[in-house]
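With one protein chain removed, the remaining protein chains of the complex are shown where they sit.
Showing chain A:
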Amino acid sequence: MSNTLRLYLACIRNTLDAALCLQNFPCQEVERHNKPEVELKTSPELLLNPILICRNEAEKCLIETSINSLRISLKVKQADELENILTKKFLRFLSMRAEAFQVLRRKPVQGYDISFLITNYHCEEMQKHKLIDFIVQFMEDIDKEISELKMSVNTRGRLVATEFLKQFV
């Protein structure tokens, strides 16, 4: 199964490599405004085709590009109810601190767990391949984090239950 993960991440990395071709583009409608076009979607000529890459029924990644910005939305694998809650809480925790991450979006796109918004300014300040490395590394680490959290919740639950039930033995 790790082979599909490797292929999935390779596919996303290649697509991002090709799609991260951003340049500065001031707003066409309003003077002196500069907005990320992928968020507003006002002019169709500035948008490229959105790409949806699914690994299986549960995990997918939506990549939408425009002339000056790129939006990546991820849906993380959630096997059961506990993972569902853990993922939601953990990713909400991260999204609330989006300022620190710079490329993170405060609210995920509808239907996904977490979203990134990369603009041309980010590409000017930071190196493109490092941005892509960050996103791919994030995807790998999220799975590990969620399994670790789940294991610690289960271990703690077991310890607490053992201690509590000892008094009835």
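General remarks:
As a convention for this text, a residue touches a chain if its C-beta (ideal position, glycine included) is under 8 Å from a C-beta of that chain, and two chains touch if they have at least 3 such contacts; residues count from 1.
One rule holds in what follows: contacts and distances are computed from a predicted model.
The UniProt record for the undisplayed chain lists the protein name "Actin-related protein 2/3 complex subunit 5", from the options "Actin-related protein 2/3 complex subunit 5", "Eukaryotic translation initiation factor 3 subunit C", "Hemoglobin, alpha embryonic 5" or "acetyl-CoA C-acyltransferase".
Within the whole complex, the absent chain has one touching residue among A:28, A:42 or A:56, and that is A:56. Even with one chain removed from view, chain A keeps its contact list with that chain: residues 4, 7-8, 10-11, 14-15, 17-19, 21, 44, 47-49, 51-57, 60, 65.
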